[in-house]
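Note that one protein chain of the assembly has been removed; the remaining protein chains are unaltered in position.
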């Protein structure tokens, strides 16, 4: 089975991730996921592709810490986090988070917390290619 | 493509549902999902299977209304809701909700709203089979 | 005739999922409930919602029409 926390070039299957999540416990009654994907339009400009730069030495451990924090903070049974690097196009997956708990509330709360924290804490940067050239994305305040 | 709102016996693929959701727009940057699944344990009792009864004449239109309400209330690009009937066992999917929006916050908000409202508004009842016999589930207050 | 449907725990306690009840002009939802409650008190102890012709009805004084489909329901537990 693939690691619960990964940074990788390749696309992944949501079904496979959910199966891996569920494999950890038969007590899982609620699974929440968030999938961040590439849009063909951002800040009023057409976007043809998105590429990434990451400080992987720090990014992967930060993602692993986030998973562990979420599990203990929300009492999850399991959580998985995958972030892609390389080049992606409109519709492609960028980040995937899945959280599983006995009941729905902690799974939903943890999923939102994880994507919000990931954006704050994981050293990855996004560059959009538009007809006007390439631009590094500035995070919204 | 399968309908965006369905009540069905068969299991479904999350990947397929996500692809159908994404097909509606290239502007989708955030997709949230909730999967409710059967647990092998509930209220202190082992559960071997779960079966359902539904007032389908009302259930499907209520789910369709929920989808439309969620789309307009949260400004979603698309939403899908699937509920299974028949008999399911531990780990099997029961209900699936997927919401897609330009940004993550409305997708996450709408997903939670939809599962909460579905439980309040859709006439489906769950029966758990335990070693002590069969019990209709009483919703938590 | 009015068709009355039951589902889940209510159907289990009634012992059937469908009844046909003679229609009477001016009959209200609460009248029908009253009649059936006397016959199936245990089932109706669970009833907290009703639907007429597939639509949730909150006003128990609504007047029923002949051939109406009425459902007396316990709290939902789907999802």
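Letters A, B and C mark the chains in the order given here, with residues in each chain numbered from 1 onward.
Here is the rule we go by: contacts are C-beta pairs under 8 Å (C-beta built on N, C-alpha and C of every residue); 3 or more make two chains touch, one makes a residue touch a chain.
For clarity, every value in this text was computed on a predicted model and none was experimentally measured.
Every shown chain that the unseen chain touches in the whole complex is listed here: A. Of the listed residues A:70, A:94 or A:111, the one in contact with the hidden chain in the full complex is A:94. One chain of the complex is left out; on subunit A, the residues touching it are 36, 52-55, 57-59, 61-62, 83, 94-95, 115, 118-127, 136-139.
The criterion applied here is as follows: only the chains that are shown with their structure count from here on.
The centroid of the Cα atoms in subunit A and the matching centroid in subunit B are 22 Å apart. In terms of their C-alpha centroids, the spacing between subunit B and subunit C amounts to 26 Å. Residues of subunit C in contact with at least two other chains: none. Contact with two or more other chains is made by residues 36, 115 of subunit B.
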